[in-house]
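Here the complex is missing one protein chain, while the rest keep their positions.
Every chain is named by a letter (A and B) in the order it is written, and numbering of its residues begins at 1.
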Amino acid sequence: MALVIALSCVAALLGTVCLGVVVSRMREAGAIVYGLCLLASLVALTAALVQLMNGAATTPAVTLPLGLPWLGAHFRLDMLAAFFLVVVNLGAAAACLFAIGYGRHEMAPERVLPFYPAFLAGMNLVVLADDAFTFLVSWEFMSLSSWALVMAHHRSRDNVHAGYVYLVMAGFGTLGLLLAFGMLAGPDGNYTFTAMRAATPSAGIAAAVLILVLIGAGSKAGLVPLHVWLPLAHPAAPSHVSALMSGVMTKVAVYGFVRIVFDLLGPPAWWWSMVVLSLGGITAVMGVLYALMQHDLKRLLAYHTVENIGIIFIGLGLALAFRAHGMPAAAALALTAGLFHVFNHSVFKSLLFFGAGAVLTSTGERDMEHLGGLIHRMPLTAFAFLVGCVAISALPPFNGFVSEWLTFQAILLSPQLPAWGLKFLVPAVGALLALSAALAAACFVKAFGVTFLGRPRRPAAAQAPETDRWSLTAMFILAALCLVAGILPGTFIDALAPVVTALVGERMPVQSGIAWLSIVPIAESRSSYNGLLVFLFIAISGMLAASAIHRLASAALRRGPAWDCGYPDASPATQYTAGSFAQPIRRVFGTLVFGAREHLDMPPPGDLRPARFKVELHDRIWDTIYAPLAGGVGIAADKLNHLQFLTIRQYLTLVFTALVSLLLVLAIWR
Amino acid sequence: MYGQTQGLAFDIAHMLAGGLVLVSFMQLYQDRLYALLNVFALHALVLALSVAWQAYIQNAPHLYVTAAIALVFKAIVIPVVLHRIIVRLGIHREIETVVGVGPAMLLGIGLVALSMVVMLRVTAEADPLAREDLAFALSVVLLGLLMMVTRRNAVSQVVGFMSLENGLVLAATGAKGMPLVVEISIAFSILIAFIVIGIFLFRIRERFDSVDMQALDRFRGERQ
Partner (left out) sequence: MLDFLIQGAQMLLVLLLAPALTGLVRKVKARLLRRQGPALLQPYRDLVRLMRKDAVLAENASWLFRVIPYLTFAATWVAAALVPTFEPGLLFSWSADLIAIIALLGSARFFLALAGLDVGTSFGGIGSSREVMIASLAEPAMLMIMFTLALVAGSTQLSTMAEYMLSPQVGLRVSLGLALLAIIMVAIAENARIPVDNPATHLELTMVHEAMVLEYSGRHLALIELTAALKLTLYMSLIACLFAPWGMAAPGAPAAALAGGAVAYMGKLAVGGFLLALFETSIAKMRVFRVPEFLGAALMLGLLATLLLFVSRSL
């Protein structure tokens, strides 16, 4: 039943595509399209939630006579699919609600409205697909419709570049998945997931599939070094689409990875987790370091997605490690941590992108160096954004902390692993995770502090109006969700239990019966955490302190000019900017990671030239991998260009030689 | 696997050997020559304590001689002499490192992990005390080498070399049964090497006005 509802929602979304084409010139088109999408997402969300809550009682499956005639299109809604359907549709519903308000500011609605429902439909279909063909078609559908949305504002050169890089990387990723499915299907061509699940591929093939999936799903999710397209493409799209791409589409990629590696590929080898863990750890730290160097608010958020994907993959890698060594309980803990972070990240990343979108519509600026002081002009947006910042920085009592806490608990089980390599790797990955969490806090102090606090740096920021009510509603719903998931994590962990059971054959202990709503991953003497109490304690002691001081000591307040050590009334340009805020951290990590160099041009006394300070940063991954690759392709293309200017006789010779050499190969081979 | 008293003896041996690794890290962290020499003296002191403790628990009096050699020569004589050399050369107090402190320590951690994995795997059946001593000793040796590689100044390279040798002595005492003659000969060869290096230092300095090893490289024409 739930599956049928979800599929009808997809059909409704596809119908909305046509409607979007028709009405896109109308004035109220945005409200109509986004409203319908909101409805469809909410229905699908409810269906998926009901399915998830019911547990693994039934697994509905449908085969539709679409696609390849001998295969049909298989759809299935198991627990994993239900969980990711929840993530997708929750993000989608919030984005639709936000977009009802945000979409009014859209310059070219006819470039957004038709593709938006298609994008949603594509993501839903990927999660529901139960055969390789449907999966890949839906995957491409999702990629292409999101590409069209990235290109919505195609007049800007940056966006064109972003779209180009995205298209190339998406094609490359799909190629990886295509080959992976080809190897999984084997020579007989069993393209249904059921057949793949039943077959056990040999060790070599399984290893090849793992690498290919890491390329395919990893490039979509943004694993370093395949992340290059992500910080270009995500900010280029309209903000609600950025939220969907960062918060939800990367999760669909994680779904692809989990589906293939945990579900279809059979028992893992121990070294798989080494690969996944190291990639995850490096991704987490690199992502946040890149984010710290940005001063474009949306690009900062996009780079931060890379970091969170790294954290998720650390959880998944740990789960693989424990599973490979027959420790299902520990694997369940690690997998729960990873999946919980999937949910959490989709919530707060959407929230933060909405906030960035609200700032963008109110000020017309994405560059943090031009903003400042928005907390006075946009207090509600600022509050919601602050909640998102605290949550994403993994600080209690919000939700980001809980999933990272669970990951740490899983890391602490690593000494029980027998493999020496893992024993040493996992603490190192733990250090990377801790480093990335601390750097994330620094990054969001910068993001919030420079954008919303201080004094306005440009007139646009000084006159920004508060954003509309639709957008605020969407943001506040997500902010509330951040808090709820942070103080009542037990409910969420229990909801994840059937998903985890289906994948690793074990679950975390039941959390709902524990006193005071604590969470206890293994045993109470070992570790426990109670977000609710921590939240209440902070609230009560803070209020206690405030009321005691106000009543017993002083409540008087005076306003005066800022003290600033006696340098009065400086211009807003003397404030710390995003670049100067990150300077100490750039100094610490910059030379190693970015090859950072500072050039100072200080004119001698008497010279009227302004002093100049320039910072040079290199994206080493781009320089070492992509630039040579692009150069090589360019050279090859130049050489092949000659082929276009041959005579007919030469072309015939070419064809003839090719034919003969193929025949020769055949003769030698057989 | 051990009784309580033996557990304590084991713990202290372990502690001292671990302390030696720690002091090796402290050497990597220093960027002034005088501080480096002080840390090196500490290194030798910890080594002397460790060897003396081994002598006590293994009931091997000849190891006391080794400990005394370490204490007198390495913890007192050599640092003092090096100190005077630095004064007489009047060389710069900052150590120019090829790699920064952070990356060097990171590399050091990697080396320690490597030596743990190698030693614990290879010597799975050996006596646990000897086994861990060997793991620590290998770490100290590798850290000494790392120090020599990451420093340009000849004096700090000498210090790296000496701490490498300390690692060898640690390994030898842990292995139970290295004859005294061998140890003394090692100690003397080190001393002679030290004297030779000391003389060379002055010669280098006379010729190039610097003890920066890059000056030598330039002279050979390898670097421009």
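Keep this in mind: a residue touches a chain if its C-beta (ideal position, glycine included) is under 8 Å from a C-beta of that chain, and two chains touch if they have at least 3 such contacts.
None of the values given here were measured: they were computed from a predicted structure.
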item	value
Contact residue for the chain not shown (choose from A:Glu28, A:Asp158 or A:Glu524)	A:Glu524
Touching the absent chain when the full complex is considered, from A:Ala61, A:Ala442 or A:Ala502	A:Ala442
Hidden partner chain, touching residue among A:Val347, A:Ala464 or A:Ala582	A:Ala582
Residue touching the undisplayed chain, where the options are A:Leu144, A:Val168, A:Ala207 or A:Val534	A:Val534
Residues belonging to chain B that touch the chain removed from view	1-2, 7-8, 10-12, 14-15, 17-19, 21-22, 25, 29, 101-102, 105-106, 108-109, 112-113, 116, 120, 128, 132, 135-136
Interface with the undisplayed chain - residues on chain A	372-373, 375-376, 379, 386, 390, 393-396, 401, 405, 408-409, 411-412, 415, 423-424, 427-428, 430-431, 434-435, 437-439, 441-442, 444-446, 448-450, 453-455, 516, 518, 524-530, 533-534, 537-539, 541-543, 545-546, 549, 553-554, 556-565, 567, 570, 572, 574-576, 580-585, 587-588
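The working rule: only the chains that are shown with their structure count from here on.
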item	value
Approximate Å spacing (C-alpha centroids) for the pair chain A, chain B	48
Complex contacts: residues of chain B adjacent to chain A	100, 102-103, 113, 116-117, 120-121
Interfacial residue positions of chain A with respect to chain B in the complex	420-421, 424, 428, 588, 591-592
